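Excluded from the complex is one protein chain; the other protein chains are retained at their positions.
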Amino acid sequence: MTSLRWVGVIAHKDLRIEFRAGGRVVAMIALAVLACFLFAFALDRSQVSAQHVAASLTWLTVLFAATAGAGRAFDTEEEDGAFRHLLLTPIPRHAIFLGKTAANLVLIWMVTLLTFIALTTFLGLRDPGSLTHHGAIFLPGTIGLAATGTFFGLVSRHSSLGDTILPALTFPLLVPVIFFGATASARVFMERPWPEISGSVRLLWAFAVGFTAVGSVLFRYVAEE
Amino acid sequence: METRNARLAGLILTTAGVAMILFVHWMVVFWVPTEAVQGIVQRIFYVHVPAAWTTFLAFGIVALASAAYLWLEDERADSAAVAAAEGGLIFGAIMLTSGPLWGRIAWGTYWTWEPRLTLTLLLWFTYLGYFLIRGSVADPRKGKRFAAVVAIVGSLNIPLIHVSVSWFRSLHPQAVVIKPEGPTLHPDMLVTLLTSLAGFTMLFLGLFFLRYSIELLSRRPRSGEMQRASEVLT
Partner (left out) sequence: MKLEARELVCDYGATRAVDSVDLAAAGGSILAVFGPNGAGKTTLLRMLSGERKPDRGAVRLDGRPVSGSDPAWRSRVGLISHRTGLYRKLTVGENLAFFATLHGVAGQGAAAARALDGVGAGELEGKAVEQLSRGQRQRVALARSLVHDPDIVFLDEPFTGLDPGGAEALEAMLRACREAGKIVVLVTHDLRRGVELADRVAVLRRGRKVLDGSASEHGAQDLLRFFTAGGGAGGEGAAA
């Protein structure tokens, strides 16, 4: 229970900084919305129906924006060396990981929402299917993205390759998220019934819960010296 | 294990492995009967399957040794992980090149989303990440830990990836589906395959032990005195 309180304190601190500074959120959103804009140009809609590709495009856009954001998730911790002091407080390491993941998740939700709106608008999708079903798919999917991004965001901070190494580390792991997320969303766009979707959602939850748990356990090995 | 023992084991196994693989090539070219349906191209399978097996064996060792390293912080565990990962990268490359070559003729296409092939490709990328992160971190201890974490997370993700690629495949019609290991394997083919499996395993373990002993030797910290001496000399 106390652990949960630390998670809240860290997430609150992170979000306060993010919204005051604004740079990272705005950059993530700009990347996502502009990518949707370009997709609308890149697609020959006389050949491909928007309904068939909307799900893949949404997931890939969210993936790229989340990855770009994750590479900068620890910037505020490191710019003046605050992370060293954070690690010297008595709170458990996993609380730091979960708190930063939660803050990241809020940003990814904003990106996802705007991506969804932008894509359906730009592609002229009049009926995107059940919004509740879309939400039920994106919830576990984005948790998985936030957890992997936060975890490997810290790892890539210490690499001389910087942000460029991040996709090389996370993309092979994220195959299940992208696959189950995109196929499930595609079925919602096609207005398929929930039983055809629920299997994928269960596996998305498996990834989200699994990686959050594994990340919590392993975080101390990447955070400590 | 003492580095000297590891080196000796490495030399013996490498030599035996190389000899056996040479012998397997003789078997493949001159001895084993040609498979009826696929014809001569099926012979790639005697390289492909053992390479795949070795890749998975290597990744198993990397994951276990990495977990042991995080747990015990023993340099030997990390040395074993690196040694196995390098082997895995090489044998994985063999598997990933021999597979499509065979697929081009048997299936008519270089790449198919065959679950094991896809899984191996992803594991291979995980190995790549393993070395990328390891080599790009200034503090060697951090590099080792990060690499270990990448290996552990990658191996824990295998079941989910496996489910994904199996489902994914079921969504896509296959060009021609012929399993490389047909239902009836001629006894001579089985003998050739088993010999090849033994040869590849020995070669991998031999290289693993050699690499492991080199890695351990290169890590012996030079004391301040020796460093000063080397500074004077250079």
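Side notes on the structure shown:
Each chain gets a letter, A and B, in the order it is written, and its residues are counted from 1.
Here, a residue touches a chain if its C-beta (ideal position, glycine included) is under 8 Å from a C-beta of that chain, and two chains touch if they have at least 3 such contacts.
Just so it is clear, the structure is predicted and the values come from calculations on it, not from any experiment.
Residue-wise, the contact with the chain that is not shown comes from A:Ala21, picked out of A:Ala21, A:Ile117, A:Leu131 or A:Met190. Within the complete assembly, residues 73, 139-141, 218-224, 227-228 of chain B touch the chain that is not shown. Hidden from this view is one chain, which touches chain A at 6, 9, 13, 16-17, 20-21, 76, 79-82, 84-92, 220, 224-225.
Here is the rule we go by: only the chains that are shown with their structure count from here on.
Between chain A and chain B the centroid-to-centroid distance comes to 32 Å (mean Cα coordinates, whole Å). In the complex of the two chains, the chain B residues touching chain A come out as 70, 122, 125-126, 128-129, 132-133, 136-139, 141-142, 145-146, 148-150, 152-154, 156-157, 160-161, 163-165, 167-168, 171. For chain A in complex with chain B, the residues that touch the partner chain are 155-156, 158-161, 165, 168-169, 171-173, 175-176, 179-180, 183, 203, 206-207, 210-211, 214, 218, 221-222, 225.
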